[in-house]
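What follows is a structure written as structure tokens; I'll ask about it next.
Just one protein chain is left out here, and the rest sit where they should.
On to subunit A.
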Amino acid sequence: MQNTNPIKEAEFKQPNILKHFMNVIKRNDLTHSYIFNGESGSGKLSVALSITMRLFCTNVQNNFPCGKCNECIRISRLEHPDIVFIKPDGRSIKVDQVRFLKSEFSKSAVEGNQKIFIIDQAEKMSTNAANSLLKFIEEPTGNIISFLLTSHKNRILPTIISRTQVVNFKSLPQHVFNQELKSSGVSSTDFNLIGTMTNSAKVAKQWFQDDWFNQLKKSIIRWFQLIARKNSESFIAVSSDILPLVKTPSQKRMAVNMMIQIWRDVLQTKYVPSGSENLKFPQMSGILEKVANHISEQQLIKIIEIILESNRLLSINVQFENILESITLQIMDKLNY
């Protein structure tokens, strides 16, 4: 499953947190339950696995796991019998999965006396699943440590949060992420835009495997240019340019996100013209400046709010075509066609 070495990845992405935990283990201060909160790609799983390896490794070196012994290898492949890894089965983590986890742990540890469970995307636990985990997290029988990984801590049951220690994972510093992107062959003009969509270079790389990302970006830029020129062709561009490119839910989210980001660039240009290094579409600076000069504050804020609001409709299964068309119509209306 996991083909890179978790320790290396953790060291690269979250050196401070990794070092912190290695020391915590050395002091014997590890507690029984953690929530790792941070964007996907911020290294939550690799830190959790590194901690696990440190606990099981038969050949600890300089307070770090060796990464080579039988224990370390089985852990990095998620094949160790004393580690249970759960992730959403479909859209949610169901109560049966938590029951399975608990039954696994009611047996004594298979090999040692230490057991670890990791729940990925823990915010997707159903309320029942989360509730049934409560007691278990608080008073685990035996030597059990739990790691709940999430990118949306706010969606986790408060009674669970209060029973755990929360560790906030910062998003990768832009320069670290850029370095990753660069080595994946991504052009530097796209760094900022990609940064708003993922923290994982691996994911970004996939977007560039075919020309898909560039095509989507071009279609959004064209849409923006048409709207900026108050050209009602923009409405047609939605179905002719953008729609054919987006199929999956995550592609839909990316399309709307690009719309948000390009208008956010207008906001940046209007108020912080010196901050051009933050632009997500730096190649567009000329037209951005023009739009920024002509648009009123009220119009601009309203437009961004329109797109943000529509973005929320994505999760309640409104037809995507309708969403984009409604965004376009509303913006045209705000700009007084």
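Criterion: a contact is a pair of C-beta atoms (placed from the backbone, for glycine too) under 8 Å apart; a residue touches a chain by one contact, two chains touch by 3 or more; residues count from 1.
One rule holds for everything that comes next: contacts and distances are computed from a predicted model.
Undergrad: Which name from "DNA-directed DNA polymerase", "Biotin/lipoyl-binding carrier protein", "Putative propionyl-CoA carboxylase beta chain 6" or "DMSO/TMAO reductase YedYZ, molybdopterin-dependent catalytic subunit" does UniProt give the chain that's left off?
TA: Options "DNA-directed DNA polymerase", "Biotin/lipoyl-binding carrier protein", "Putative propionyl-CoA carboxylase beta chain 6" or "DMSO/TMAO reductase YedYZ, molybdopterin-dependent catalytic subunit" considered; the missing chain's recorded name is "DNA-directed DNA polymerase".
Undergrad: Of the residues listed, A:Pro158, A:Gly185 or A:Gly286, which one is in contact with the missing chain?
TA: Residue touching the absent chain, from the options given: A:Pro158.
Undergrad: Check each of A:His20, A:Lys182 or A:Lys202 against the chain that is not shown and name the one that touches it.
TA: Touches the omitted chain: A:His20.
Undergrad: Could I get the residues of subunit A that touch the absent chain, sorted low to high?
TA: Subunit A touches the missing chain through residues 20, 24, 28-32, 99, 102, 114, 128, 131-132, 134-136, 138-139, 143, 145, 154-155, 158-159, 161-168, 170-171, 174, 253, 257, 260, 264, 267-268, 271-272, 275, 278, 297, 300-301, 304-305, 308-309, 311-312, 315.
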